[in-house]
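Structure incoming, see below.
Here the complex is missing a single protein chain, while all its other protein chains stay put.
Coming up: chain A.
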Amino acid sequence: MELLNGLVFLTNFVIVPALAYGAQLAIGALGVTLVYAILRFSNFAHGDTMAFGTAVTIKVTAVLVALGVTLGPLPTALLALPVGIAATGLLLLGTDWLVYKFYREQKAKPVILVIVSLGVMFVLNGLTRVFIGVRDIQFADGARFLFTVQQFKAWSGLDEGLAVRTTQAITLVTAAITVAVLFWFLNKTRTGKSMRAFSDNEDLALLSGIDPDRVVRVTWLIVAALATIAGVLYGLDKSFKAFTYFQLLLPIFAAAIVGGIGNPVGAIAGGFLIAFAEVTVTYPLKKVLTYWLPDGMGPDGLVQLLSGDYKFAVSFMILLIVLLFKPTGLFKGQSI
């Protein structure tokens, strides 16, 4: 019973939140990894792309709610998501046409594109704030819980409760569908294979008649979809604030690099790894240990290894360790 109570407590406060957060990071990292694999640079504007997509989705959600259109128990934002993706797609294609295309035609070194993306990041940063403001915005509606602590306790008869919020469940389901569709696209469709070929060997792809402009366009559209989905899921689960999304860049890059940047499987594994590390290290584990350790051996302190304010330090440490000891990441990087 003690063991089970401890496990339920851990699941409620660490495992479920980390799973949801991990899924959000994973989708974010997939976007970063795709740009890296195909366009060959680290896209620092990714966090703000997520913010922009989420901002558009929030606005459309507000309009839908005002019109009385809702999804019942599900958040209305899911209905607005396709509009957000389309708007972000247009934004990224526009940015590419206006900015990146020039450098691509110059055959600029990728490191120059990294700095260019930094500039794009600042512009998008401002654009999003002008568009939606700097406040914290809650936009989740519909049913709040899949099941509540009371329901779980009544069902299981345990002392500890477990609740799963609707947004957490939606995050996991959406992430699973997104990843499945992305992998199917990359591995089974003609366009997906041509993207992998372009990533693998640009010159040979060109000689095989693959249109590089088309590959780049499709990549940006997929990245727009991934960024918006990740942003909306994160915003539903927590809340939307432009600055928070900018800060998400660090755990997302950590996830992509830990997994092996350029490798989609790695991005997913990295996302969950970073999320679990972050949540475990910043959550007070006293109660779990009290349940699990023999009587009287429970810890006196909170066993919170790091204050929540330092959660970014966790990603940063993991990033440093990986770059020092296994720079290619857990999975072999640089291939999709």
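Worth pointing out:
One rule holds in what follows: a residue touches a chain if its C-beta (ideal position, glycine included) is under 8 Å from a C-beta of that chain, and two chains touch if they have at least 3 such contacts; residues count from 1.
To be clear about the criterion, contacts and distances are computed from a predicted model.
The complex includes a chain that is not drawn, and of the options "ParA family protein", "DNA ligase (ATP)", "Amino acid/amide ABC transporter ATP-binding protein 2, HAAT family" or "Acyl-CoA reductase" the UniProt name matching it is "Amino acid/amide ABC transporter ATP-binding protein 2, HAAT family".
Of A:Pro110, A:Gly133 or A:Gly308, it is A:Pro110 that touches the chain left out of the display. Checked against the full complex, the one of A:Ala29, A:Ala45, A:Ile58 or A:Ile210 touching the unshown chain is A:Ile210.
Interface residues of chain A facing the missing partner chain: 36-37, 40-42, 103, 106-114, 190, 193-194, 196-197, 199-210, 212-213, 257, 261-262, 323, 327, 334-336.
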